[in-house]
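A single protein chain has been omitted from the complex, and every remaining protein chain is retained in its original position.
Order of writing sets the labels: A and B. Residues in every chain begin at 1.
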Amino acid sequence: MSDAMSRRERVVGLTSNLDTTLSAWFAVGVVLFLLQAGAVGTFFTGLIADFVGILPTADASGSLLASVTELFESLQRQSRSVPTLLSRDVVPNGGYWNGEEWVGTFLGLSPAVSWAIRVGLVYLYSLTWVAWAVFGYRYYRREIRVADWTPRDDMIDRFLSHKWGLFGAAIVFFFVVMAVFAPTLGPTTVEQNMRNSYAFEISYWNDQTQTVEQILVGEANLNSQSRGDLSRVMPMTYDEYGRFHPFGTMPNGRDLFTFIAAGSRISLVIGLLSVGVSALLAVSLALVAAYYKGRVDLGTVLISDGVMAMPQLLLLILLTTVLSESWVGNVYSGGFVLALIFAFTGWTYMWRSIRGPALQVSERAWIDAARSFGQRPRTIMRKHMLPYIIGYVLVYGSMTLGGAIIAISGLSFLGLGIAPPTPEWGRAINLGQDYVDTGSWHISLIPGALITLVVTGFNALGDGIRDAVDPQSDSESAAAGRGGGA
Amino acid sequence: MSSPTQGADTGSERGDTLLEIRDLKTYYTDGSLIGGEPPVRAVDGISLEIARGETLGLVGESGCGKSTLGRTLVGLESATDGTIAVDGTDITELSGSGLREWQQRIGMVFQDPQESLNDRQTIGEVINGPLETHDWKTPAKREERVFTLLDQVGLREEHFYRYPHQFSGGQRQRIGIARALALEPEFLILDEPVSALDVSVQARVINLLEQLQEELGLTYLFIAHDLSVIRHIADRVAVMYLGNLMEVGPTERVFDSPANPYTRSLLSAIPGSSTPAPDNLERITLRGTPPNPRHPPAGCPFATRCPGKIKPAEYEGLSDEAFDAIEAFRDVLRDRSRRETGLSSQLKRRLGIRGDGRSVEAIVGELFKNIDLSPKAQDVLDQATEAAELDPEEALATVNEEFNSVCDRESPAEHEVDETGRRSRCIRHRAEHASPGDT
Partner (left out) sequence: MSRPAPTDRRATRGDEPLLSVRDLRTVFYTDKETIHAVDGISFDIYPGETVGLVGESGSGKSVTARSILGLVDEPGAIENGEIRFKNTELVKEGWDDRRGEIAIIFQDPSNALNPVYTIGNQIREALNIHQGLTGAAARERAIELLEAVGIPDAPRRVDEYPHQFSGGMAQRAVIAISLACDPDLLVCDEPTTALDVTIQAQILDLLTDLQQKEDLAILFITHDMGVIEETADRVNVIYAGEIVESAPTELLFSDPEHPYTTALLESIPGRTPPDEQLPTIEGEVPTPNGPSEACRFAPRCPLAVDECREKVPDTVSVDDRVEHSAACIFAGEEYGNRGEEL
């Protein structure tokens, strides 16, 4: 047994030598986190406060819930006061020209440049996180892990050599960062530009009077509308109030980029929530059905067929209308209900796709081996079946997420789903559709192109994961080539 | 180069009984809610004892139920009927913690080393599986135990952190054996442990199994279809056919003078000069394939293919060729009446349209070429031929009734065939018939 001991000692000795690198790596992670800790705190306390505040009983004053809401709101205020690197306060772009120089912008640069610097910093920061994670993984794989090879290594290596999949991953990365940093990325905020535009005042340089004047944002919006050929604010231009619009303005004069950034967050949250819930349902049912087979399997087939037979679109319209007045209907501007409907009607498709692999795994002899020494069904499903299913869940999850984004946009395009004025990509397309053949073509085109790009990105990511997970793509070298053309 | 090992004792020196199987039946039913076919009778009434410390070889062709018997013993299948008694407990009744307790005393090694190891787990995790499941001592002790096991089956400690992909077939089978031994069981079920391996690798695994048995005092149920392997490793051998035990006895006796017609056929079919069959055994090539275990024959399970089938009393004088031809004709009819027929041919049958005019007559003509039958037999044959095209079941019934052998009617009892307690199921063991070897 001394051999075994020496092995373990060696492992311990190894790690102590690695301590410096490892602690440096941890320190970098902590620093990166602290840079944005305030924003993270604000987000989560706000989320909880919102959720608690929306529960129906919170109306009764003096109730426990109300005080909880109060507590979280105060926490949110406190975390807001924590300085964060990537905020509008640190790199502001909302300023005015006083005739000689820009006032209130970052280092007195023009609003466009200030905005670009902020966007650049956001992506630099995100890329740093990616680099940190990649380094961590490589280091773990090379130095810390005892096994010098695992089956997962092959999958990751296969994915990394899959160009189409990497393209998808890059698109998804850009989209996710946009969603996560939506409030920071926009040249202005949803609150100021859309929700309460008449509660905010901005300063601007009046060319005619040659003075700095004040105007309500709402009124400024009215004068910077994009409606047709004559009155329009195109992408990458300033309006007459010195506001920079990276994607131009919408027909109601609001900033399209801010709208899209905020909309991406809605899409991502709904997409993740619906895919997460349906994956949970699909995986547990697939595992149970594949393990017990026979009647249990038949039962799940019947249930899923029943669910599939329900008209999803009609159900969506019906439920969003019926629930629009209730408290759940208002959570996240109706996005929560939407996500749940997507999840409960959509899990069947994912279940269908992973049932096959689940049944296949359940036939492998190692399941019998585990049963023969008395391992419990739950453990068998978790240890011996789930690892084989999870790859497929990622594949279909990624593709379903793209589908959900299209579905949400489609609903908003039809005037359903997310309640206005909460930004949603589909609504931008809808608003812009009258001006597609005019000079204000950008209103529909930009969100439309973005949806296409993002959904393609998710599908490409799914393709890449599938080719990495499915051992058959190993022998078919043609699969990698096919990806490029698909 | 090789040293003789102990443990090849035969019958007389066997230890006390480890488990006793009585009239065990394991049937598979399909999971459908409505109707469905009759169940598959994988194991159809088997009685057998396994003594402590012995190696019992279980042989038979694929689908004969030998694996199902092994799986029933570990609780992977539930018995339909019968008992498996271990120290006074019937393990077919066990469930939950009782079953888990039994599963600690028994280990199983599976056939396909590619299939039986979860390839997302390291070898350490694989072998640790049983220990963790049963909360064996402490995690540190478990890890130590895994290292001991690796050493016992001839693997090295650095294999602990490797994955099954990185091993050859023989090494994987060693890992499977280590896993089966993890909980220090007294009884191992080896389900075709070497049949997926190359002959040189197979020899090493067999040697390992023999050495482990000697060191740890294990009892083996060694399931295999390769009779040479069984001959080498088993103390006693049990021959299965269609869910039934045809012959069981000390290996040497069974191989040197097989008593049952099926054992004789099986042994004679092994090709090559290193066959374990006795030299004087003429090759018997069996006709056709084993019957469907959903519809086993009413009498002796082997009756449809048996080369020593007893002729019906009134046809005692019939030539062997004629009897063979009749049996072959029955095979054809049996096949036709059982087979699911396509929609179009069913329709043709209903409408009375003959599909292929020449078919049955042609077959009968071919089968009974140069064969003279008594007028009565010929008459029955003509009747059956007439009916066969439209109603094969009726034709079969007609032939069955006329040429009804005792083997078709009666299920043979077990006969003790020699002083070592060897038992064989065959009607020919009855005093009034010539014994199987004499035909």
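What we mean here is this: a residue touches a chain if its C-beta (ideal position, glycine included) is under 8 Å from a C-beta of that chain, and two chains touch if they have at least 3 such contacts.
These numbers were taken from a predicted model, which means no experiment stands behind them.
Student: Could you tell me which of the visible chains the hidden chain touches?
Tutor: By the stated touch criterion, the chain not on view contacts B.
Student: Touch as defined at the start, partner being the missing chain; which of B:L69, B:L227 or B:C300 qualifies?
Tutor: Only one of B:L69, B:L227 or B:C300 touches the chain omitted from view, namely B:L227.
Student: Touching the hidden chain in the complete assembly: which of B:S62, B:S97, B:T138 or B:N370 does that?
Tutor: B:S62
Student: Among B:L216, B:A298 or B:A362, which residue is in touch with the absent chain?
Tutor: Residue touching the chain left out of view: B:A362.
Student: For the chain not shown, which residue from B:A85, B:L99, B:A203 or B:L390 touches it across the whole complex?
Tutor: Reading the full complex, the residue touching the unseen chain is B:A203.
Student: Who touches the missing chain here, B:R41, B:K311 or B:R336?
Tutor: Checking the options B:R41, B:K311 or B:R336, the one contacting the hidden chain is B:R336.
Student: Can you name the residues of chain B that touch the chain not displayed here?
Tutor: Listed in rising order, the touching residues are 1-5, 8, 61-62, 168-170, 198-204, 206-207, 210, 225-229, 231-233, 251-252, 265-266, 268-276, 281-283, 285-286, 288-289, 328, 331-332, 335-336, 339-340, 342, 345, 355-356, 358-359, 362-363, 366.
Following the convention adopted for this analysis, only the chains that are shown with their structure count from here on.
Student: Suppose each chain is reduced to the average of its Cα coordinates; what separation in Å results between chain A and chain B?
Tutor: 58
Student: Once bound in the complex, which stretches of chain B touch chain A?
Tutor: Those in contact with chain A are residues 31, 33, 71, 74-76, 99-100, 103-104, 106-108, 110-112, 115-122, 129-130, 133-134, 143-144, 147-148, 157-158, 160-163, 165-166, 176, 179-180, 182-183.
Student: Could you list, by residue number, the parts of chain A that touch chain B in their complex?
Tutor: My answer: residues 1, 3-4, 7, 146-152, 293-295, 297-298, 364-366, 368-376, 379, 383-384, 387-388.
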